[in-house]
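Just dropping this structure here.
Every protein chain but one is kept in place in this view of the complex.
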Amino acid sequence: MARLAWLIPLFPLASYAVLIFRGRALGDRAPFVAIGAMALSALVAWGVFVEQVLGAESFVWRAAWAVGGQRVITVGYTVDHLSAITVAMITLVGGLIFVYSVGYMGGDPYTPRFFAFLSLFCAGMLTMVLANSFLLMLIGWEVIGLCSYLLIGFYFRRRSANMAQMKAFLTTRVGDTLMLIGIMALFWQFGTVDYHAVFEAVQRGAKEAAAVVRLGPWEVPLVTLTALLVFGGPIGKSGQFPLHVWLPDAMEGPTPVSALIHAATMVAAGVYLVGRAYPLFFYTPHHEALTVVAWVGTVTALLAALMAVAQDDIKRILAYSTISQLGFMMAGLGVLGYTAGLFHLLTHAFFKALLFLAAGSVIHAVHTNNIKEMGGLWRPMPVTFGTFLAGFLALAGVFPFSGFWSKDEILLEAYHHEPAVYTVLTAAAFLTALYMSRLVAYAFFGPYRGPAHPEPDPWLPEDYARAGLYRPHGYHGSAEPHESPPVMTVPLVVLALLAFGAGFVAVPGTGPEGGSWIHHFLKFKGFEAAGIQAPSFSWPLALRSLGVVLAGMAVAWVVYGLEWVRSDQVRAWAGPAYGFLRNRMYIDTLYGWVFVRGGLALAAGLWWFDRHVVDGLVNLVGWTTVLTSRLHRLVDTYVVDGLVNLVGWATRGLGLLLQPLQTGRAYNYILVAAAGLAVLVVVSLWRL
Amino acid sequence: MNWQDLRWLVPELVLTGAAVALLLADLMTAPDRRRQLGWFAVAAAVPAAAACGQLLAELQALRSGGVRIFADTYTVDPFALYVKLVALGAVALVALVSLDYFPGRTPHVGEAFALLLFAGVGLLLMASASDLILLLLSIEFVSLSSYLLAGFLKRDPKSNEAGVKYFLYGAATTGVMAYGFSLLYGLAGSTSLYDVATRLGRAGGAAYLAVGMALAGFGFKVSMVPFHQWTPDVYEGAPTPITAFLSVGPKAAGFAALVRTLSVGIPLEQVQWPLLLAGLSALTMTVGNLLALLQRNLKRMLAYSSIAHAGYVLMALAAWKSAWALPGLLYYLLAYLFMNLGAFFVALVASEATGSDEIPDHAGLSQRAPWVAAAMVVFMLSLTGIPPTAGFFGKFYLFAAAVDAGLLWLAALAVANSVVSLYYYVGVLRALYLMPPPERTPLSVSPALRVGLGVALVGTVAVGLYPQPVVGFVELARRLLGG
Amino acid sequence: MPILTITLFLPLLGALVLLFLPREDADRIRRVSLGFALATFVASLLILPRFELGRREMQRIEQAAWIPAVGIQYKVGVDGLSLVLVLLTTLLTVLSVLYSFREGHRVKEYNLLFLLLETGMLGVFFALDFFLFYVFWELTLVPMYFLIGIWGGPRREYAAIKFFLYTLVGSLAMLLGILLLYFHLPPGQRTFDVPEIVRQRPLSGTGLLAQLAFWGFFLSFAIKVPMWPFHTWLPDAHVEAPTAGSVILAAILLKLGTYGFVRFSLPLFPEVFHQHALLIAALAVVGVLYGALVAMAQTDLKKLVAYSSVNHMGYVMLAVAAAAHAYGRPELADAAATALNGATMEMLAHGVITGALFLVVGVLYDDRTHTRGVDDFGGLWAVLPKYGAVSITAMFASLGLPGLMGFVAEFLIFVGSFSIIPVFTALAALGVVITAAFFLWTIQRIFLGPTNPRWANLPDLDRREAWVLVPLVVLMVVFGVYPKPLLDVINLTSSQLVAMLR
Amino acid sequence: MNAEALAFYTLAAMVLAGGGLVVLSRNLVHAAVSLVPTLLGVAGLYVLLHAEFVTAIQILIYVGAITVLILFVILLTEGATGLRVRQRNEQVPLAFVVCGALVLLLWGVLLRVPWGPPAGPMPAYNPGAVGRSFLLPYVLAFEVISLVILASLVGAIVIARREE
Partner (left out) sequence: MIGLAHYLVLSSLLFGLGLFGVLTRRNAVAILMGIELMLNAANVNFVAFTRFVDPTFVRGHIAALVVITLAACEAVVGLALVINAYRHLETVNVDQVDLLKG
C-alpha cells in the first residue's frame, strides 16, 4: 500500500488540471470531480494509515531531481506513522469540507475555479506531508501558500480580500525566506537536504562540539541557528507571533477555505514541519532550539487568546483561537511533548474545522459575521448549534471531548519540563474558555439582534447579481435565520462526532503497557536514547485544568449570558486595555507603517536615485559645466541624453572649444599649422 | 642608365600616356561627346594595375624585395606596388563616378579627366620615390593637380574658394617641407633616403627640426593634426567625386611616402619618430572625432572623419616595432579606399536627389533607394569598425599593433574615439532609416554610379568577411626595401 | 552533416531570401521568415541526438581556416552550456517571429533584421574562436539598434543609440582584452582558438595586464548582463523596443553577458576573478535588491519587468561570483558546480519567464489597451480568464514559486552559493520577498479588484497569441517540476569549469 | 673683411631689405616690385656659392617670369588690391611671435650642429656637372618636371580662361 502513497497527492492534482482546463464546461458537475478525487486519495491514505497502524515498516522512495557536480538532490516520499496519520486526517477533513462546500458555494459562478484551487491545495498539502526532503517539502509548502493566496482572494473583486491575500502571502513569505536560508545552511553543512541524511548527520553531530557562528555579541551554535532559521517557516505559516498578523485577515476567504486551510491543515503545516524535523531541533545543545519553539508558542497562545476576547467578528474570533491553539501545539512540541503537540494538531483539525463550518452555516443563515448581530440561534438552527457546541467544548477542553485530552497532554508535558510555560498556557486555556463562551453566548442565546434586511455588499459584482446571490453571506431573500441544507449539516455532524471521540486514543490503557495508543503510535525515537520519559496521565493536573476551563466559562456566562455585569461596563472598566486588544495590540498598524509604507518609500527613493544619479551622472557633470548653456543651444538632431550625453555633451563640448579655430580663413589655418610645428619641434627637442 | 629600368615604370608610363592622349582626344571630340573620354580614363587604370601585378610577379620571380632604379632615386618594391594598386583603384572608381558628374557642370571634361590621371601619376610616383627631390616633386605634382581639380567647377563659388584655400595652404606647407628637406640634405649630404639613413649622424636636434618641417608636408597630405584644417573646407567645396578622390588617393600615397621616408630615411636612434607620431596620432583621431560630432553637412562630417581615420592609421607608425604595424596600415588603406569612397558615392547620390549635403535633408532615403541606403549602412558601420566589414578588420589590425607595441593607452584612446565616432556615423543611418521621407518617389541612380557603389560595397564586405588574401598581400608588402 | 553550421547560418540564408522578396507581399515575407525560424529550431533540435552526454568538453566541433595568417579560424562547437542556450534562442526566435505577425510597418526589414539577429546570437553561443565570437557579438548590436530605432516607442531613437553606445563601449574594451590575451601567447603559437587559449591560459596570475584584460572583459559582459550600476540602458531599451524586441533582448541578449562570464572570465582569469569575486558578488546583491525595489516603484509594466530582469540577472551573477570565489578550494567544488548549474538554469528560466512576461505585456498593450500603466487596469481576470491565468502563472514563476522553472534556478543558486559566500547569499535571498511583493502587487492592480469599465469587453487570447504563450508556460511547468534532464546537460559544463577552477 | 664677406653682407642686406618690403609694404605693387631685388640678391648668393647655372635659371624664371606674372595679376585684380584696401590681417602679433619663435628655433638648432669646414674649394665649375646629373640619376625628376609643367599649364589655362 505504501508504494502507492504517491497516488495520494496525485488525485487532487489531476482534478485540479481537469477543473482548470475543463471547469467551465463541467459547470455544476465540477465539484464532484474534486470530491471524487479526494475520495480516492482518502481511500489510499487510509489504506496506508491502517497499514501503518498494523505495524508496517516505514517506507521511503527517492528519485534524482537535480544535480550539482557529483551531488544529487532527490525528491521522493516517506511513509511513516507521522505522515500516514496526518494524510489520513487531511484527506478525511478535506473530503468533508469539500462536500460542505458544494452547499456553501452553490450557484457561485466561479465554483469550478474554487474547487480547482482547493484540489491544488490538497495536492500541495499532501505532497508537503509525504515529502522525503526539505526540497519537496518546500515545494508543497509554497504551493499551499499560493493556494491560500488564491483562495483568500477568491472574491477577487473585493479590495479587502485583495489586501488580505497579499498580506498573507508576503507575511508567510518572510518566514519562508528564513526557512529557505535555513535549508541553504543545511545543504552547506551536510551537502544534502534529504530528511534522513540530514537527521542522521545532526544526530551524529550532536556528539561532537557544535560549530559556532558569531552573531554580533553572541556565539550561536551553527546547528541551533540553522534550526531556528528553519523554524522561521513555521512561524510564518502557523501564524506564530510575530508573523501571526495575516491569519485573521485571511478570513476574507470563503468559510470552507477558512476551515480547511486556515484552521485544519495549512496552518498546521508549520507544526507538522517542526514535528517532522524534530531531530534537527532536539539535537541542538540542551535542546535550546526547542526551548525557543516552546516560548514562541506560549507567547503566541497567550496573546492570541487575549486578542480573541475583544473581537466581534465570529470568524476572526475563531481565527485568533486558531493562532492560540497553534501556539499550544508549538509549546507542546517545544517542551519535549512531541506526541502531545502532534496529537493536538490532529484533534484541533477536527474541532476547529467543525467550528468554522458551523460558523459558516451560521453566517449562511444570518448574513453577517458580527456576533453582536446574532443571538438566539439555538432555536432556528438546532443542528448547527449542537455541532458548534461540540466543537466549543472540544476547543475549550472539557472532559471528555477530544480537546481535553490533547490539551491536557500538552499542559502535562509543560508542567514536567517547563513550569513557566505551564502557568502561561493555563492562563491561555482560561481565556480560551472565556472567549469561546462569549461567542456562544452572543451567537446562540439571548434575543435575535440580526438586521431585518441586510445590505448587499458594496463590492457586489454584476455577475453575482445575475446569479441572484450575495456571497459570501448567501442571501436567500428571507431575513429569518434558518437551518442549512443537509449537504452542509451532514459533514458537521460527522466532524462533531470526531471532535467528541478523537480524543479517546489518548486514554490511558488504550496502548500497550498502560500507556495510551497515541503515545505508542506517535513517538520520537530520540527520547529513549536521551532517557526522556513521557509523563503519564495524572488526574490532579487534569482536574486542575478542567477547573480553570470551567472558571473561564463561568465568568463568560456571568457577563454575557446572565448579564449580571454588563459587558459595556466591563469595557469601560477595562478601558485602554480593551482598545489595545481590539486593535490587535497595534501590531498590524506598526507593520503597516514600517514595512509597507517604509518599503514603498524606499522603492520610490531608489527609483529617483536611479533616474537622477546612476543614469544622470553625466547630466550632473553637464549641468555643472559652463558649457551646458551653449550645448543646449547647439543640441541638434543627433543629441540624445543619458549616457549618450556623456559622450555627446562632454565630447561635443570639447569639439565646441575646437570649432572656433575652423574660421574658414586660410591664413588662420596656416598660423595654427606653424604654431603647431613650433610646439611639435620644441616638445620633441625637450624629450632629447 | 639602362633602358631596362624603364619597365619598372610601366604603370606610370601607361597612365601618363593615357593622360596626354586624353588631352589630344579632347581637342578632337565634339563637346557633347566628351563624356566618352571618361571611359578612357577608367580604362587607362586597368592596364596600369595589370602592369603593377605583373611587376609584383616579376619581383616574386626574382625573389627580390624590390629594385632601386635611377641611382636609388626610385624604388619599386611590393610595398610601393600595393600602394600603387590602391591609388589606381581610387583613380578608376572616381573616374567612373565622374562620368556623369563633370559633363553638364563644365565644358572641360577632357581636362578634368586628364588632371585626374596626372594626379594618379603623381600618386604612383609618391609611392616609389626614395629621394627627397623626387618626393618633393611627386608630392607637388599631386598637389598641383588636386588644387586645380578642387577648383575645377569655375562657376561654383564654393569650388573656387576650395581651390584657392587648398592652394594657399598647400603651397605654404610645401615651402616648409622644402625647407625641411633642404636641412635633411644638409645634414646628410645627400638626398637619397638610403644615404640619409646612413649619414644622418651628428645631427642631434637638427634632425628633429628637419623631420618636423618635413612632417608639415606629409601631414598636409594625410591631413594630420595640426596640418588638417584645410580638410573640411576643401572637402565641402570641391566637386564631390574629387573630394572622394582626395580622401583616399593622396592620403594613401601620402602615408606611403611618410612610411618610406621615416622607416628608410630616419633611423630610430636619431629621431624617436614613433613616439612623436604616437602623440600626433592621439591628437589627430581625437580632434577629428570631436569636430565630426558637430557637423550637419555630410561631406564635412566625412572630412573630419577622414582626419580621425588618419589618426587611427598613424597608430601603425606609432606602433612601428610591432610586426602588425605596417600590414595593419596597408590593410587599412585598402579598407578605407572602399568604405570611404562608398560613403562619398552615397553622398553623391543623396545630394543629386535632394540637392543638398545636409544630413537631415537625406531623411528617409531608405524608403526611396533601399539598396543605396543599405550600402550606406555597411559603409557607416565599416567606418565605425563594426564587423564583419573591412573597416572592422582594419581597426582590429591597428589596435592589435598598438597592443602588441605596448601602447595600451593609445589603443584605449582609439577605442574611446571609435565609440564617439559611432555616434555621428549612426546619426547618418538614423536620418536614412529612422526618419520619415519627405517624398516617396524612388531615386534613379546612374548605371556608372551603381557600378561604383557596387564595387565599393562588395569590396567593403568581401575584404571584411574574407581578409585572408589581402592579409597575405600586406604581409608580403610589408617588406619594404631598406625599411 | 555540419549541423551547427547549418543551424547557425539558416537564419542568415533566410534574411538573404527575404532580401529578394517584394516588400509589398507582407504575408509571404512573414510566412517565409517564420519558416526559416522554424527550420532553425528544428536544426538546433537535431543537435540533441548527436550530443554525447558523457563528454564534458566541447563537442561537434566544426572548423575551417579563415585568416590563417593571423591565427583566426572558423570554429564552432557546443557543450552543455551553449547547447541549452542555443535551444532557448531558436525557440524564442520562432515565438517572436510568430508574435510579430501583427507588425504591419516595414515588414520586410523587420523580419530580415530578426533573422540576422538570430544568426548573431547563435554565433555568440557557438563560436570557439575569439575573433569569430567578437564578430557575432557585435553583429547582434546592429539589428537590435534598428529594431528599437524603427519599430520602437516614442523615445525609440534615444533608447536605440543608448543601447548601441553602451554595448559598444563594453565590447571594444573586451576587444582589447582579447588582444592582450593573444599577444601573451608564445610568439610561435599565437591563435584566437578559445579552447587552446583556455588551455594555455596566458595572463594567469594577477599581474597588471591580467587585471586590465579581466576588467576589459568584465566591462563588456557587465554592461550586457546588465550588472548594477551598468543597467540604466536596460529600462529604456526595454520600454521602447517593440514587444518581440524586448523578448529577444531580455531572453537572449542579456544572457550573452552571463554566458561570457561563465565561458570566458571564469576559466581565463580565475585568479583575478577570485580576487574580485566578493566585490562582484556585492554588486550582484545590490542588483538583486535594488532591481526588485526599483521595480516596485514602477507604474509602467515594461519598466517593471525590465527591472525585475536586473534583479534576476543579479542572482546569476551571484552564483558566478560564488563559483569564482570557490577557486582553489576543491572541497567547495560541488557547491560551485551547483551554483553554476543554478546560474545556467536561471539564464534559461529568466529567458522563458521574462520572455513570457514581455509577451504578456505586449498582448495587452499592442493590440488591446495601448496603455501599460499598471494603475490603468483592474479586475481584468474576470474579463480575460485565459490571459489572466497565463500572466499570473508567468509572474509566479518569476517570483520563484516552486514547481515552476524559476524556483529550480533560484534554489540551486542559493544552496550552491550559500556554501561559498553565505552572507551575500542570505542577503540576496531577501530579494525573494521583495520580488514577491511587487509581483503580487502588480497582479492585484491588474487582474484583481473591481473591473475597470474601460476594459469591460476586451477579447481574450486569440489563437496566435495562445500559440506564442503556451509553449513557454509548458516549459516553465515541465522543467519546474522535473529539471533533471536539463541539469544533466548543464552539469557537464559546470563540472568541467569547476574542475578547471581547482 | 674680404671681398667675399663684403659681397655676402651686401647681398644679404639686399635680400632682407627686399623681403621686408615684400612682406610689409602697404602697396602690393611695391611689394611685388621689391621681389626683384630679393630674388636678384639670392641669385647673387648663388654666384658666391659657385652655382652659376642655378643663378641663370633663378634670374630667368623668377625675376623674368614669376615676378612679372605676379605684377600682372595684381594689376588685374586691382579692385581688391588697391591702396584703399587694408592689406594686413588681424593676426599680426601672433604671427610675429610664431615666426620669431621658429627663426630662433632654427638658429638655436642649426648653429649647434658641428658643420664641417667647406669641403675644399669647389671643383672648377662646369654646367656639365648639373647636366650630367640631370641626365643620369635625375632623369626621372627631369621628365616629371615637364609633366608637372604640362599639367599645371593645361589646368591653369582651363581655370583662368574667361568663359563666355
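Letters are used for the chains, namely A, B, C and D, taken in the order the chains are written, and counting of residues starts over at 1 for each.
In this section, a contact is a pair of C-beta atoms (placed from the backbone, for glycine too) under 8 Å apart; a residue touches a chain by one contact, two chains touch by 3 or more.
On a predicted model such as this, the values are computed, not experimentally measured, just so you know.
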{"item": "Touch partners, limited to displayed chains, of the chain removed from view", "value": "A, B, D"}
{"item": "Touch criterion as defined above, residue of B:171, B:374 or B:408 at the omitted chain", "value": "B:171"}
{"item": "Touching residue (missing chain; options A:46, A:399 or A:667)", "value": "A:667"}
{"item": "Touching residue (missing chain; options B:183, B:222, B:448 or B:481)", "value": "B:183"}
{"item": "Those residues of chain D which, in the complete complex, touch the missing chain", "value": "2, 4-5, 8, 12, 15-16, 19-20, 22-23, 28, 31-32, 35, 38-39, 42, 45-46, 48-51, 53-54, 57-58, 61-62, 65-66, 69-70, 73-74, 76-77, 79-81, 85-89, 91-92, 94-96, 98-100, 102-103, 106-107, 110-111, 115-120, 122-123, 129-130, 133-134, 137-138, 141, 145, 148-149, 152-153, 155-157, 159-160, 162"}
{"item": "Touching residues (missing chain, whole complex) on chain A", "value": "659, 662-667, 670-671, 674"}
{"item": "On chain B, residues whose C-beta touches the chain left out of the figure", "value": "132-133, 136-137, 140, 144, 147-148, 151, 154-155, 157-158, 160-165, 167-168, 171-172, 174-176, 178-179, 181-183, 185-186, 189-191, 232-234, 236-237, 294-295, 300"}
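Please note the rule applied: only the chains that are shown with their structure count from here on.
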{"item": "Centre-of-Cα separation between chain D and chain A, whole angstrom", "value": "102"}
{"item": "Distance between the centres, which are taken as Cα means, of chain B and chain A, whole angstrom", "value": "77"}
{"item": "Residue list for chain D, restricted to those that touch at least two other chains", "value": "105, 109"}
{"item": "Contacts with two or more other chains, residues of chain C listed in rising order", "value": "157, 161, 165"}
{"item": "Residue numbers on chain A that touch chain C, as the complex places them", "value": "20, 64-71, 135, 138-143, 146, 149, 153, 156-159, 162, 165-166, 169-170, 173-174, 177, 180-181, 183-185, 187-188, 191, 193, 459, 461, 463, 599-600, 602-604, 606-607, 610, 614-615, 640-644, 647"}
{"item": "Complex contacts: residues of chain B adjacent to chain A", "value": "164-165, 168-169, 172-173, 176, 204-205, 208-209, 212-213, 215-216, 220, 225-227, 229-230, 232-233, 271-272, 275-276, 279-280, 287, 289-291, 293-294, 296, 359-360, 419-420, 423-424, 427, 430-431"}
{"item": "Contact set on chain B toward chain D in their complex", "value": "1, 9, 16, 19-20, 23, 70-74, 107-108, 111, 114-115, 118, 121, 125, 131, 133-134, 137-138, 140-141, 144-145, 148, 151-152, 154-155, 163, 183, 187, 202-206, 208-209"}
